[in-house]
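Before we start, here is the structure in question, set down as structure tokens.
One protein chain omitted, others in place.
Letters A, B and C mark the chains as written, and numbering starts fresh at 1 in each.
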């Protein structure tokens, strides 16, 4: 089922995230992006592997580390970039910014800045599928840290007893800001927590996009056929510090440079590229073409974002309510 | 370690709860107790077995089904009964009522009407023990229903990673109001959830006070010696409907009379009595003496409560703050 | 009170709410209801709905309020129209889903999504339910942008307002005051409607305006009746919805009477009454002939004792006295 087109699309989306994120780092440094932005570099295989296992009409929700999920789900980088710059052409008209990307037209029900908040939202979308009698699946993305929030527990139990089509997707990048999950999570793997809900829990190499794709495909099949939720843990790593612009955090027992360098040896894009070459699925040239195309796209997105206007003051009071009321 | 005095004390406390609760049913019917009251009849072995495994200076917290825990911990029935009648001599000066019994002087940190709310409180008391360098243990009591609250998950993980001296005590009476835990909890036993925190989880016959005592004794020993928390599930049954005065709830798939009658055959007091007789620890006469004494105590408590004055209007504004401020 | 059905049909507020839900569920299959033990209908308003609509659309939930109140958001986001049955006291555990998701999603995602959800929030105050079960925290939901807040004071208003709330495309906090749930008023068989945002003069008068909310309306009416016998003509205005608030109606009444008494059953500080007083002190200042009188619940938690609880709230007499004061 994983044909060459899909394998190349995986590469393309991972590269799109990578180059988007590199552009973001640059724009943050230049002061063009303000507020908070959290980089997904290093974790691309998790969202891309998972989202390639989904249909366009499936649902996802995400968190503060928020650019990878929508791009992986097929979101437009132009409106995403415009959003990060606070422009009126942004996907949320500049009201959301980095932490609140969403595109309801393609199943992206929103990134959430509050840890765990969007997990119940995804469960509710899955409940919608069940009530509407369709087979759309919902995938909430959340971190190792967020798996300690009560919302995680309540949501999984609810989805389990109602047999809702949800794939709980934990991106275990091993730290929550400076806190190692080894100190903060009582079990060895987040996936082990599935035992508390009698659902499958699987630990996956989050640097391997195909491993992610396969694990999520299996969980999605289960969900679609009415057998209920699963918990998938992608073990991964973020290259950057927690939040761009916060500055480099150095502290024992927080991670050291050696650890970061070690993980970079297992870069998800490099791993996938090597496989494509090795299995003669693509030539270096073809890969370069994909990358160049992606770079162009990102450049274009930046230009689009820069040239877009800011929202008008009058837009401040728009969008609060569907049935409008006077606001002061 | 379970000497005859303790075995008799177990009987005494279970009987004290039973007769207290029977009096409460009567007082609710007569309109002398107003508001909500939840009966512990049928579940006596759980709290008594657990609390007999504790020292006087250990901590407990409880929930809305709230009379059994403080009595099991050695609380005074006079001030408890006065509290239920809203009198100024009540343990909380009439401000708490049935759902908010507490006695900080003997480690009863309070029953809580909100499900799950007092679990973090118990964890905090255990944190206090750790910080103060003593070995006092904390036991939060909560139901099968409450184990679906986020507070349950967060609290156990916190206690587990900090190795706090807590024994999480789930009273699984198999229903939350009309909802069977089989429909509401994804795993077969609440104790199975311990797997999500790498702590011991044990399912105990909650009708057998000695089984409860032994399981909790083991968990307490673990906690006291710095090895961290455990989860103990006492499988039990409530004879009354959820809340006194709500009226009899009859509904499929809620429980039927046959089920109630079946459980009454495993009455915790009967089981313990039979054992005492069989092992010649007590004669029927001695048992009757204990029971008569308990009855007297409860009668006396009712008289005390009835004869006590209501709080003065001026007490309304008392007790809000330690460092008082004017209140309107 | 027996009435011929064709003539005047007097039903309780609880029955009116039940009818509203039943009719909306019949008309629109996207409407469904979630809550705790609603299938058994023990708490009144959802009685009989399970029998008619089945367990898919009348869903008993595990005790995981944050998850199911958040699932309502997700379900609404994908096209359903959930009604959630709960109580203010049980919404603290779900505040994150309510605030971070329900109230914020539409705005922060640039208006991409409508969230038609009704959160039915009971208030159990006034029945010796003590501190944990007596919350009346609607002022919080007025303070947080994104909610409409509706508060009927009788069955007639209640039925139409709940139907309007269900038809609304925004999240609504629907306040249900147990002190008036059993009161009967005429409710026609025929269709009728009341839009959100329109206050109602419950009694006309010329000397002073009493703005009263929910369960305080009958008390205000009793006060007005008593004052009439003293020759004082008090107007009783029921805002019916607090967001949107019919400011014009209030200002108009104050322009006529020159005097304002506001009666709320929330705690006084930062209450709905504070807000209304503030608005009139800004926008109706020149009409005021005497200081505003604000009545509300005293700033303590609700004590259990029946000797204390009634002292917390405004009464017929305290309202009448406040009117006299404005006229002194």
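FYI, a residue touches a chain if its C-beta (ideal position, glycine included) is under 8 Å from a C-beta of that chain, and two chains touch if they have at least 3 such contacts.
Note that this is a predicted model, so its numbers are computed, not measured.
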{"item": "Missing chain: touched chains present in the view", "value": "A, B, C"}
{"item": "Chain not shown: contacting residue from A:65, A:78 or A:100", "value": "A:100"}
{"item": "Touch with the omitted chain, as defined above, among A:86, A:107, A:128 or A:268", "value": "A:86"}
{"item": "Contact partner of the left-out chain, one of B:49, B:62, B:75 or B:150", "value": "B:150"}
{"item": "Per the touch definition above, residue among C:132, C:184 or C:219 touching the missing chain", "value": "C:132"}
{"item": "Footprint left on chain C by the chain that the document does not show", "value": "66, 89, 92-93, 95-96, 98-100, 103-104, 107-108, 130-132, 137, 139-140, 142-146, 243, 266-267, 269-275, 277-278, 280-283, 285-286, 288, 290-294, 299-301, 303-304"}
{"item": "Chain B residues touching the omitted chain (full complex)", "value": "59, 61, 90-96, 100, 102-104, 109-110, 112, 114, 116-132, 136, 138, 150-151, 153-155, 157-158, 161, 318-323, 325-327"}
{"item": "Touching residues on chain A - with respect to the absent chain", "value": "34-36, 83, 86-88, 90, 92, 94-100, 112-117, 145-146, 148-151, 176-179, 183-185, 246, 249, 251, 254, 310-311, 313, 315-317, 320, 327-328"}
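The definition used in the following text is that only the chains that are shown with their structure count from here on.
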{"item": "Chain whose Cα centroid lies at the greatest distance from that of chain A", "value": "B"}
{"item": "Where chain A and chain B are represented by their mean Cα positions, the distance between them in whole Å", "value": "45"}
{"item": "Cα-centroid distance, chain B relative to chain C, in whole angstrom", "value": "36"}
{"item": "CA centroid of chain A to CA centroid of chain C, Å", "value": "40"}
{"item": "Sites on chain C at which at least two other chains make contact", "value": "62, 64-67"}
{"item": "Contacts with 2+ other chains: residues of chain B", "value": "148-151, 183-185"}
